[in-house]
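Quick one: the structure is below, and I'll ask about it shortly.
The other protein chains are all here in position, but one chain of the complex has been omitted.
Lettered A and B in written order, each chain numbered from 1.
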Amino acid sequence: MKKLLTVDDVSVLEIESMLRDASEFAKGKRWRPKQQIFVANLFFEPSTRTKSSFEMAERKLGLEVIPFEAGTSSVLKGETLYDTVKTLQSMGVNMVVIRHEKERYFEELKTCQIPIINGGDGCGNHPTQTLLDLLTIKQEFGKFKDLQVSIIGDIRHSRVARSNANALTRLGAKIRFSGPPEWFDESMKCFGPYVEIDEAICTADVVMLLRIQHERHAQTLDLTKEEYHQIYGLTVEREKKMKANSIIMHPAPVNRNVEIASELVECSRSRIFKQMRNGVYVRMSVLKNILETFTEEIGYENHNQKWMAR
Amino acid sequence: MKKLLTVDDVSVLEIESMLRDASEFAKGKRWRPKQQIFVANLFFEPSTRTKSSFEMAERKLGLEVIPFEAGTSSVLKGETLYDTVKTLQSMGVNMVVIRHEKERYFEELKTCQIPIINGGDGCGNHPTQTLLDLLTIKQEFGKFKDLQVSIIGDIRHSRVARSNANALTRLGAKIRFSGPPEWFDESMKCFGPYVEIDEAICTADVVMLLRIQHERHAQTLDLTKEEYHQIYGLTVEREKKMKANSIIMHPAPVNRNVEIASELVECSRSRIFKQMRNGVYVRMSVLKNILETFTEEIGYENHNQKWMAR
Partner (left out) sequence: MKKLLTVDDVSVLEIESMLRDASEFAKGKRWRPKQQIFVANLFFEPSTRTKSSFEMAERKLGLEVIPFEAGTSSVLKGETLYDTVKTLQSMGVNMVVIRHEKERYFEELKTCQIPIINGGDGCGNHPTQTLLDLLTIKQEFGKFKDLQVSIIGDIRHSRVARSNANALTRLGAKIRFSGPPEWFDESMKCFGPYVEIDEAICTADVVMLLRIQHERHAQTLDLTKEEYHQIYGLTVEREKKMKANSIIMHPAPVNRNVEIASELVECSRSRIFKQMRNGVYVRMSVLKNILETFTEEIGYENHNQKWMAR
């Protein structure tokens, strides 16, 4: 793999291969490139989770992480994203991870030779989030085929709803959507039906909640947080109606008592913090995959290490 | 030791043990954990000194420091401190250092398993500052018993006055307080009397100045900086009346010509920059102590290195 911009571009075979590597990392296996590799994380939007997760993954692989603060960079002087990436490439940075508010910002970077990993583009894509969701489901059920997955909440403004629905469908799972009808997106119907919230929750093997993207859209429902929680949220009552062995997922950060009751965040069904742990393993896997491809392609010295004993 | 939130929680024996290790580090001894250990420094208030000092300590121990900028984190999206810490823990961060404007912020983190080192909580505590002050005094006098220590200045809003007074008293030193009576705190009387500024200065082995916390309280005296300096500051004239072999301490950053005359900052009695050097050694000692405890407790592979020859 030369880059990771959207999950839609990645074949089922590649997805499975990356999940396999991520599972190995989760088991404690190690892999490191033998030479010094430089990576920069360009985050033009606030983020704890994704940025720290990439940083952890990079450090665990022994990569050198070049700090980049969008807020103090030359972007303030009007430099384009293209020139910023090209600059880092010229300096010897070997890979970049980018999060940017502009949907499909990566279109303008097509002629950059450096591998780009998309850390989130506006309301567009967030491929490593999809991969970590897939890993979490696979660890739980060992398969995707015929699993019932309900995706619930702010579907229209989510950057994972579409990718997750697409990838899960390709892997054989069955999708349902729920949440405020105003936030549903008709173009999602190809992946599965919109159903009532209670049906979505009690029929699912995986209840996949989405975060309300307050910061990404002004369009609000005419509801208080309490009302939203009662009507569309995973309340304590609704959790009791979930299927045996079904699980709860959420990309976090969680709006407690809005999408999900606060006391359910760490309940036995919740995989929310496990998703975060898996995020590191999945990103290690993506970095490894790209490094292996890239070293062959453009002439890094090709002596990546084999898997090492722990 | 499993965490370091306040010095009051730490026994005299533990304090002495940590000062001993810090002295070894000061002499150039080395100690490193054998495995990759991740630490994050969460500073929600501006800081050069403490943050850089922890960073130096962590790097000298070979730890991986995960960058965390409060200003661009998900805390902006309304995430709680608990969820932030829990997130980092889930990702594999092994320890966190936190500075937060909220006094006793750590109460809400009680159920986090990850060790927390308090880098300062509002007007509350700043335990590593206390430890570095103790190390500096010990290096100078070899003991605490019957030493005269005068703590002078903005006592009410200081996060070291109380902890220092408490720890020094437990170690056998004698405390006096001085400074603006409006900023004295009656509850400190259990540690020692309030005295006039000239008495405080000419009787002390250690003149411990406090920083005026302009940024932490609006309550100002009806005095110009020059007047404050003349009435409550360590002026050039007052320094001349200090006891032979007595020393000057200040946690810094110094307000030059307010708490202390600018020309005294680097005078022969001043240990101000030595305190900064000691800060690194003390923090290395705290980190070592916690790492040693923690590796035994929750199952890190327990093969910390022994002390190494320099």
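As a working rule, a contact is a pair of C-beta atoms (placed from the backbone, for glycine too) under 8 Å apart; a residue touches a chain by one contact, two chains touch by 3 or more.
Just so it is clear, the model here is predicted, and its values are computed rather than measured.
**Q** Out of A:Phe38, A:Phe141 or A:Tyr194, which is the one that touches the chain we can't see?
**A** The one listed residue touching the chain not shown is A:Phe38.
**Q** Looking at the whole complex, which of A:Gly28, A:Pro67 or A:Gly142 touches the chain that is not displayed?
**A** A:Pro67
**Q** Touch as defined at the start, partner being the missing chain; which of A:Leu88, A:Ile155, A:Ile248 or A:Val265 qualifies?
**A** Touches the omitted chain: A:Leu88.
**Q** Among B:Thr6, B:Ser53 or B:Ser178, which one touches the chain that has been omitted from the display?
**A** Checking the options B:Thr6, B:Ser53 or B:Ser178, the one contacting the hidden chain is B:Ser53.
**Q** On chain B, where is the contact patch with the chain that was removed from view?
**A** Listed in rising order, the touching residues are 43, 46-49, 52-53, 55-56, 59-60, 67, 69, 71, 214-215, 252-256, 273-274, 276-277, 279-280.
**Q** Even though one chain is hidden, which residues of chain A still touch it in the full complex?
**A** 36, 38, 40, 64, 66-69, 71-80, 83-84, 86-88, 90-93
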